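One protein chain is absent from this view; the other protein chains keep their places.
Letters A and B mark the chains in the order given here, with residues in each chain numbered from 1 onward.
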Amino acid sequence: MKLDVDALHLTLPGGHRALAGVSLAVARGERVAVIGPSGAGKTSLLRVLGLALRPTAGALAMADVDPWVLPARALQQLRGRIGLIHQAPPLPPRQRLVTAVLAGRLGAFGLWRGLASLAYPADIAGARAALARLDLAERLFDRCDRLSGGQLQRVGVARVLYQRPDLILADEPVSALDPQLADQTVGELQREAQARSVTLVASLHAVDLALKWFPRIVGLRDGAVVFDCPPVRVSDAMLHELYATESQTLPVQGSAPLARPAPLSRTARRGAQPLCR
Amino acid sequence: MPVGAAAAPRDPALPARVALTVVALLLLWPALELTEFDPRKLFAPDSLRTMGRFLGTFFPLALEADFLGLVLRSALETLALATAGMALAVALAVPLSLAVSDSLSISRLGPSRGARLRRALRLPLRLLLVVMRSIPEIVWALLFVRAVGLGPAAGILAIAINYAGMLGKVYFEIYEAGDTRPARAVLEAGGGRLHAFAYGILPVSLPELVSYTVYRWECAIRASVVMGFVGAGGLGQQMELSMRMLAGGEVATMLIAFFALVMLADGISALLRKVLT
Partner (left out) sequence: MTAGAFVWRPWAVLGAFVLAAGASFAFLGVDFGTLFGRDSLRQMAEFARGFVPPDTSPEFLRRTLVGAAETLAISAVGTLLAALGGALLALPASGRWGRWLRPPARLALNVLRSIPELVWAVFMVLAAGLGPFAGCLALAVHTAGVLGRLFAETLENAPPEPARALRDAGSGATLAFLYGTLPVVLPQFTSYALYRWEYNIRMAAVLGFVGAGGLGQMLYVSLSVFKTHEAATLLLAMIAMVSLVDLLSAWLRRFLGRSGA
C-alpha cells in the first residue's frame, strides 16, 4: 500500500506537540525503519498511519485515498488492510492464544463466523502456522496470562501476520525480546513484507537492528524528520546528533560496532547532507 | 512451511464446553417447567385488561388532600415502626451479645462460680441469634400478624427479633475486634462484667456500634414498607390495598412517598455516620 504523508501535525490533548510537520512518501512494498530518542513521536506517527489517531493538521493519503473522508464501511475495510503491532499487545489475560491470533481477521470473518469462532476456533491450522513462525506453536491453547512479556509481544506479531495486511506498522515490536529473538522476529517481519510485497514501517529502539534489516532509515526527533536515508548514508555523527539528549552511547542490542550493508562512500563522508532525500 | 506438518489439532476445550452446555440445558429444562415459564401468560386477555386498567390509572397521580394525609400518616407510621422496632432490637441485642462475648469472660481468668453454666449457655445463645437472623424479617412479620393481628405491632416485633439477631452478631464481632485490654484490666481488678463493659469496651467501640445501628435502621425502614404487604402496618399495607383495588394513581403517589422516605432515611443515616467519624 502506498503511503503519502504531507506536513502532518499532531497535538495531543495535554497540549504536547507529538508531531510537528512530518512529511513522508512510502512506495508500495517499501520497508522503512523509524528511529529516534524516546518522545520523538515514533509511536504517534505509527498510530496516525494506523488510523488510530486523527492528525490535527496535514494530509494523509493511503493508496491515494484520504482515509478520513471515507464512509464508515469503507474505512472499516481499509482498517482491515492495515496491521498495527503494538509495543505492549492489548490482549485479554484470560483469552487463549488461538482466539487472540484469530481475532486479527475479524474484519474478514464477518459477524456470524466471528461468533461461531468463539464457540469453536474457526481456523486452528492458520493460527498455529502464524504462531509457528514465531516459535510459539506449542502454546496454541494456552491462556495469555500464562505467557511472559516477550512471548506476548510475539503473539501480537503473530496476530498481524495472520491478518495478512497490505501495510504492516510495527511499534517497537521487539522491545521485550532478547537480542537473538529480536533479530529473528525482525527478520520474520522482513520475510513477510518481501514475500507478499507489502509495505512495512517499523519503529525500533535498537539502532543496529534498524541498520541491519531495513533499506531505508528515517530519523525522528521532537516530532520532525531529521534524516531519511539508506543505512549506508547514516553516519555515526548523524546518529549521535539524533540521540543527543540521551546518553553518549547509542541504543543498540549487540556489542558489535554498527554494521551497515556497505561502507560509507567518499562522497558521503565529505559533506554529507543530513536529509538524504 | 515446516516439513511434515501435522494436521491441525482439535480444540482441547471442546469436550468440556459441550459437557457444560448439555448439563446447563438439562438443568434449565426442568427449571423452566417448575417456574411455569410461559411468556404468553403476559398477553392473556384478562391479564392485559387488568394491567391496562392499572397502568391507565397511574397518571394522574392521586393528589386529593385527604389521600395525601393518609399517605403522610402511613409514611410516619412506617418510620415510627422501624425506629421502635430498632429500639427493641438494640435492647435485646446488647445483653445477648454480652452473654456470648468471650472478652468479658471472667471464667477465662480462673475458675469461678457458674463458669460452666455460662459457657454452656454460650453455644445455644449463639444458635438462637443465628435462627433469629436467618428467618427473613418478612417471615417473622407474617408469623406475628397471625399471632397478634394486623397492624404495626406485628412489624415492630418482627424487626425487633430479626434485627436483634443481626445486631447481636455484629456487636459481638465489634467487641472482639476492639482492644480488649481495658476490659480485662477491669475484670482483673475485681470489677463485674457490666463494669468491664461500660468502662472497658463501650468507650472504644461505641462509635462503630452506633454507626452500624444507624445503617441497620436505614435498612429497617425499607424492610418495614415491604412487611406492610403482609399486614404489618405502615405505607406497605396501604400500598397493598391500593394495588389490590387497581388504583394506579394511589400506588404511584405512594411509590413516590416510598422513594422520598428512603432518600430521607439515607440522608439522615449518612449525616449521622459522618458526625460519628
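Throughout what follows, contacts are C-beta pairs under 8 Å (C-beta built on N, C-alpha and C of every residue); 3 or more make two chains touch, one makes a residue touch a chain.
Just so we're clear, the structure is a prediction, and the values are computed from it rather than from any experiment.
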Among B:M86, B:L129 or B:A247, the residue in touch with the chain that has been omitted: B:M86
Write down which of A:L106, A:A122, A:L181 or A:L258 is the residue touching the left-out chain. A:L106
Return the single residue from B:V18, B:L117, B:L206 or B:A270 that touches the missing chain. B:L206
For review purposes, identify every residue of chain B that touches the missing chain, sorted by number. 27-28, 30-32, 34-38, 41-42, 44, 47, 50-51, 54, 76-77, 79-81, 83-84, 86-87, 131, 134-136, 138-139, 142-143, 146-148, 152-153, 156, 182, 203-204, 206-207, 209-210, 213-214, 217, 222, 225-226, 229-230, 239-240, 243, 246, 255, 259, 262, 272, 275-276
List the chain A residues touching the unshown chain? 50-52, 76-84, 86, 89-96, 99, 103-104, 106-109, 111, 114-115, 118, 143, 160, 163, 165
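Just so it is clear, only the chains that are shown with their structure count from here on.
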Taking each chain's centre as the mean of its CA atoms, how far is chain A from chain B in angstrom? 58
Going by the contact rule set out above, which residues of chain A touch chain B in the complex? 96, 98, 119-121, 124-125, 128-129, 132, 140-141
Within the complex, which stretch of chain B touches chain A? 1-2, 7-14, 17
